[in-house]
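Right, chain A next:
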Amino acid sequence: MPEAIRFALAIAAKDIRAELRSKTALLSALVFAALVLVVFNFARDPTVLAASDLAPSVLWVTFALAAIVALNRAFNIERENAALDGLLLAPVSREALFVGKMLANLAFVGTVELVTLPLFTLFFNVNLGRALPGILGVTALATIGFVAVGTIFSAMAVRTRFAELMLPVLLLPFMVPPLIGAVQVTSRLLAARPLSEMWGWVRLLALYDIVFVTLCVLTFSAVVDE
Partner candidate 1 sequence: MLPEPPRNGEYLVAAYVVATLILVGYWMRLWQKARRVFAAD
Partner candidate 2 sequence: MNASNAALEPARRLVRRGLTLSLLGLVGLAGVYVLALGFTPIEARQGLAQKIFYLHVPAAWSALLAFSLVGLASILYLWLRDPRLDRFAAASANAGVAFSAVMLTTGPIWAKPIWGTWWTWDARLTLTLFLFLLFVGYLALRAAVHDPSERARFSAVVGILGMLLVPFIHLSVYLFRTLHPQPIVLKPSAPSLPPEMLRTLLISFTVFTVLYLGFVMTRYGLMLAEELQEEARDAA
């Protein structure tokens, strides 16, 4: 087992290093997130819709869209380097390979989210304050869910002709439960509601993560192997 973990971490580190060198995926996702926030701000009529009502949805739509951009770019770089094919020739654990890729994607998307969050509090005048640990927690929970599914789908999409279109078409239905859960928990956190009111959603998010991470780990070899 430790062998597999080390391998997964090595894969993750390799991908992260490659991305840090070129920075294209990170930058495009960040710019995209900032743009989305700006548009949402100008699209809403402040006299009709208070920022606090709209805030959780805006935040999560931004995270979701930025995640898709990040996932797409990350796998395109992969394809351009054809590194995956070389890796697969060796008898490496497909499960560990998937976990490594997922960790790298988590790092990308997580970074985008961490940078977007302060922008969000700035543009929407939201005071995170005591809600911050909760917000970070729910962000982690939801992101794991859709990055897991996003990683396996981008592995597939990259082998199709319209890769950039294929990924969102496949992924968006799967992002809905984590997104709904995340928005519900975030809005309650921002309103300082008691934990009991969001516990059901937190459990939904956790269950989703467990089910889908497991499924994706198990089915990844069907995607990359004959």
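FYI, a contact is a pair of C-beta atoms (placed from the backbone, for glycine too) under 8 Å apart; a residue touches a chain by one contact, two chains touch by 3 or more; residues count from 1.
Selection rule, in plain terms: all candidates are chains of the complex that A comes from, given by their letters.
Predicted model, so just to flag it, every value in this text is computed and none were measured.
Only one entry among 1 or 2 touches chain A in this complex, and that entry is 2.
Note for the complex: chain A touches candidate 2 at residues 149, 152-153, 156, 159-162, 166, 169-170, 172-174, 176-177, 180-181, 184, 197, 200-201, 204, 207-208, 211-212, 215-216, 219, 222-223, 226.
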